[in-house]
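To keep things clear, I will list the structure first and then write my remarks on it.
Apart from one protein chain that is not included, each protein chain of the complex appears where it belongs.
Let's turn to subunit A:
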Amino acid sequence: MTNPPIRLLLNAEPVEIHGLPVTTTLLAWLRGQRGLKGTKEGCAEGDCGACTVVVGALDATQGDALQLASVNACIQLLPTLDGKAVFTVEYLRALADGALHPVQKAMVEHHGSQCGFCTPGFVMSLWQLYERRPEDAPASPSSGGARCAGGCAGQQVCGPSAGQPGPQGQPPSRAEIASALTGNLCRCTGYRPILDAGEAMFAEPAVHLDRAAIRAALLALRQRRAAAALDYQAADAHCHLPRNLAQLLALRAQKPQATLVAGGTDVGLWVTKQFRELGDLIHTGAVAELQAMTTAADGGLRIGAAVSLNAAYAAIAGRYPELAELWERFASTPVRNAGTLGGNVANGSPIGDSMPPLIALGARVVLQSLRAERVLALEDFYLDYMKKDLAADEIVAAVEIPPRAQGLRFRTYKLSKRYDSDISAVCSAFALVLAPDGRIGAARIAFGGMAATPRRAAQAEAALRGRRWDEDALEQACAALAQDYRPLGDMRASAAYRQRAAANLLRRFYLETRQHAALPAEAVNVFADIADRTGLAGLANQA
């Protein structure tokens, strides 16, 4: 078949798309081609949430269950939505037979809109949360929200992803509502009434999405698709959607110049802000093998490159609950829904928030090509500013995170001007393994925002190794840290602040993890009570 269309569900109706450029954004299509003007453009860079829509997809790792996720339509490239279901704000009244949906009703009654421009985005983020109504929840071993306790049987890792139900029988807490709204900016209300609406929406008589029907329609779409990679073509450019790893590697070898697109949360900006010519696109999101989370050979986690950041972090945090705060502060909920761990790692920005914790934990990156598979320590993957040890025919296939070491003291801290959805001025991760005699065995310290690449603090680590974890060792490590990095100053922070704060974060780490009179997070971190640290408390109890 030549030139097949993109097929998706738009507000539950099947739609075929031909002839639009491969870089057409979902937002441009909704507003320009479909006349759906409820979805707004506020920034065209995934930072304001006025364009939030909900995307439904079948999760092959969960028995093709329908997963709903809020995403920013402004930076989603249309071809990457092939086989998925897109829901816009206009659909909510259709669901409620023309009346206001409970989410909408609660927003009206609690005065959650003023100018109204951000409102459809808030409504859609709330709707995604609404669709995890407590009565929908299957029995879940997790507690305290979407968190996996870690004891998964079998190969498949149970990392609940976005859109999964919370604990049974309880509507989301105010904290969970806030978490769902980290990607939505409102300049008018100050947010309090919107949080009130989020609580009140569950008090209304329920209005349900017919999940079974959507799932059936998506399965029907899948039936129609060819076994071969989709080759969508318009205006002399192709967008390839390989279905399996073999197809992806073959395409990569064949088209080393093509742009790989995973979640598109960065590539989208190349389109909307930079008008970069991307040439052909290869989308990794439909590759079944890259969606998998399995157990690595060393018993650690192996996370496929196309697993969403939210799902990946949930799984990692099951083993390393110290990541809770960083997870919540990594971009925003819709960006984490769309973005992938593999994409963040492969992009390799010096200010990406995945790399410091992964490097500190000793993560490895799995690179694949038709030729071979290579496994690198993650820190060795980054050669220089935006330069990676990645051949033209290679792809990042997975990230492997080793199992938790005995005696591990691990923390991650992020500094930025704002708690939610801000790029780090400094992102830090500290991992010490304390031997039974109290001496520091392994020391791995990694920073983002301090150098041209995410990088380890070799001299600070050396200052710690073999020492007792005491104040003298700390201060020597702080002094060494000043030699490890020569940060730049920019609009996020001055070089001097980065340098000072980096050392102070090491001091915070010390206060939290020293062997005697360690301070709880509440005593050293103003955000301690925001992020869900229930898992961390559990670990502390074990120790």
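In this text, contacts are C-beta pairs under 8 Å (C-beta built on N, C-alpha and C of every residue); 3 or more make two chains touch, one makes a residue touch a chain; residues count from 1.
We take it that contacts and distances are computed from a predicted model.
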| item | value |
| --- | --- |
| Identity of the absent chain, which is to be given by its UniProt protein name, from "Amino acid ABC transporter permease", "Chemotaxis protein CheA", "Xanthine dehydrogenase molybdopterin binding subunit" or "NADH-quinone oxidoreductase subunit D" | "Xanthine dehydrogenase molybdopterin binding subunit" |
| Residue touching the undisplayed chain, where the options are A:82, A:131, A:196 or A:461 | A:196 |
| Contacting the left-out chain in the complete assembly, out of A:26, A:107, A:214 or A:326 | A:107 |
| Which residue of A:67, A:80 or A:119 touches the chain not shown here | A:119 |
| Contact with the hidden chain (one of A:221, A:397 or A:415) | A:415 |
| Given A:187, A:208, A:371 or A:387, the one touching the chain that is not displayed | A:187 |
| Option touching the unshown chain, where A:297, A:372 or A:526 are the choices | A:526 |
| Positions on subunit A where the hidden chain makes contact | 28, 36-45, 47-48, 50, 88-90, 92-93, 100, 103-104, 107-120, 123, 174, 178, 181-182, 184-196, 272-273, 275, 413, 415-423, 425, 471, 474, 490-494, 497, 500-501, 504-505, 507-508, 510-511, 519, 523-527, 530 |
